[in-house]
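Shown here is a partial selection of chains from the complex, left in place.
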Amino acid sequence: MDMNDRALRNIIVGLGGKVNGIPRQDSFRITVAAEVMAILCLASDLKDLKARLGKILVAYDLDGNPVYAHDIGAEGAMTALLRDALKPNLVQTLENTPVFMHGGPFANIAHGCNSVRATELALGLGDYCITEAGFGADLGAEKFCDIKCRFAGLKPSCAVIVATIRALKYNGGVPKTELAAENTEALSKGIVNLRTHIENIRKFGLPPVIAINRFASDTDAEIKIIQDFCREMDVEVSLTEVFAKGGEGGTDLAQKVVSTIEKNDGAASFSPIYDEKLPIKEKIGIIAKEIYRADGVDFLPAAEKSIAEIEKLGGGNVPVCIAKTQYSLSDDPAKLGKPENFRITVRDVRYSAGAGFVVAFTGDVMIMPGLPKAPAALKIDCDDNGNISGLF
Amino acid sequence: MDMNDRALRNIIVGLGGKVNGIPRQDSFRITVAAEVMAILCLASDLKDLKARLGKILVAYDLDGNPVYAHDIGAEGAMTALLRDALKPNLVQTLENTPVFMHGGPFANIAHGCNSVRATELALGLGDYCITEAGFGADLGAEKFCDIKCRFAGLKPSCAVIVATIRALKYNGGVPKTELAAENTEALSKGIVNLRTHIENIRKFGLPPVIAINRFASDTDAEIKIIQDFCREMDVEVSLTEVFAKGGEGGTDLAQKVVSTIEKNDGAASFSPIYDEKLPIKEKIGIIAKEIYRADGVDFLPAAEKSIAEIEKLGGGNVPVCIAKTQYSLSDDPAKLGKPENFRITVRDVRYSAGAGFVVAFTGDVMIMPGLPKAPAALKIDCDDNGNISGLF
């Protein structure tokens, strides 16, 4: 459902006798965390959409056999409901630049990118198509390349890594409350985080461009450190001021992206980081070592059991989608910079058979948010003339 | 929610420890059965809407005191959500006659009519405004007059009672499978049901007009019985063929309604059947005796307890909305014609404080429908070109 309520995270339904169902433990999730959302964003057309919906694993029968949405005849009606939703949704910026906003798969238990249909439409309509794959380059970029591009046969030409001097200082050990003060030492230390992302992007065969999202508190000395570092890494860097100046603030970045592609179009060299035919544990191991830079992966017993079950169900040769904190390259949000000497712990693995990937959980993932102590609703009002206030 | 699922009728939520809420027994209901829907349909404007939303009784605190939506600051955000929904929705018939379709309060636990806003807008835009108050004249017409008209200050001029010869024969004892055959005896016997509805409508001060929804199987002899009966009752009758002929099939009815109003505009003599200031049990008693023709009303202990509680909360002087089967004037669907020597049993009473009425339950009322063994979804499909089939 599309409404937050923590009370719906763990529920029991079907109480009150046979006519009211069979009692079972269940849970609600918000729309974006549904496998249907991931499917909508990965489907190439209506036929593919219906096929994927039919493959959703919805239950096990009393003998332990899997029951798919197709087995209960649900995919036809589901496709009918989603027919129009599959069409990309065109909006525009304040400067009237056309933008497709279409689909919102949770960037954790799903791949977190815009729909395949929207990207393909944009590619057909313009010279350059720019898409977002956020939530940390170790998560967003990895899933964009290994899941979305793999399924849709997309070949990106270039990757823009967005960074801030504040965040790099934070990765260098500065507390959040002191990020506004100049601290070249911390910046020099935290820049190892950016270095790792640059190396990671290059592992996919893509030329990176660095976009520094400029803040008023950034000092010349700090900016110089970034520029020197990028020169050393042989990577273009642009100071963007889009927040302050709109499109004009991003022109330099755009030109550097174009010139980078002209010099070296990544589309030729692009490839995912792992072969999806490898065993599940090996695929997770490659991501953990190559991208997160972990020493290895530990699988808790529940994860081991799930992996065996999924491989038995035929889910062994699909991409893996790792749910991990975006605050650290490791699975521990407190480990900043470029963590070393750590292992990733996978506590469970689930099969999104319709979406076509397996999800490996490295921590608790919230699929039904709760309201804060003072929910936003308390500030929202509507006066007698219909003027709504308090939304923002 | 707007999705049927019997498994959501009786649920337990808030499991999994403090961070996931406080365990409680709860239930979902479909949108039309929500008090919010009744409020939307009764609200005269945004201010009234907000005030009514704020009065919804949502809980009791640990000391047993009532907690209203206003107490938790919810009515502002609720009003913002409903701002646009309050505006009447204009559609048209196949012959391009304008129609407002706006709101759908359950005709059982709510008053079952179109919104006050739509009716007022229609009254302002046309010479005549026709509105539906279905689900049996003992239920629909009674609630329209006693709840909607009372709240909105509406004064109807005339009431059209729609009947079929088939239904009157059924009320005369003919099984459903034999309604197509002529049976003047059963019709003469079952016509007492129509007589009761005519008498009931006149109790509200309204002149009735009878519309016989004509079927191909109706015979001349049967039609003559109806016509003789209406002459005897001194009431206009029209054979309508709207289903077969469209607007033309209803012209005669329209003219009879107009001439009836010209002879005798009910707006002057109209009044509800009871004084809403009377005690709850007396109000229910009046409806039961005057409209249902019961000997009296029995209140089960839960109903007695609820009535005492509601009167303590200040809900003693609002209209009552009786949830009762539409298949009989009594609360027993098997009692046809004009049942006699029966009593109505009220098993529980609930307070829709925001909507502004109390609901008296005379039987089980379904507020969350379930799917049939073979749900409609099984027939619905969408082909690769987006053509949807199986909806009807």
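To keep things simple, chains are lettered A and B as they appear, and every chain counts its residues starting from 1.
Keep in mind that, in the parts below, contacts are C-beta pairs under 8 Å (C-beta built on N, C-alpha and C of every residue); 3 or more make two chains touch, one makes a residue touch a chain.
Note that the structure is a prediction, hence the values are computed from the model and not measured.
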Key: Copy number across the full structure, from 2 displayed chains   = 4
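In the analysis below, only the chains that are shown with their structure count from here on.
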Ask   = By how many degrees does subunit A turn when fitted onto subunit B using C-alpha atoms, rounded in steps of 5?
value = 180
Key: Distance between the centres, which are taken as Cα means, of subunit B and subunit A, whole angstrom   = 49
Key: Complex contacts: residues of subunit B adjacent to subunit A   = 1, 6-16, 19-22, 24, 45-47, 50, 73-74, 76-77, 79-80, 83, 370, 376-378, 380-386, 388, 390-391
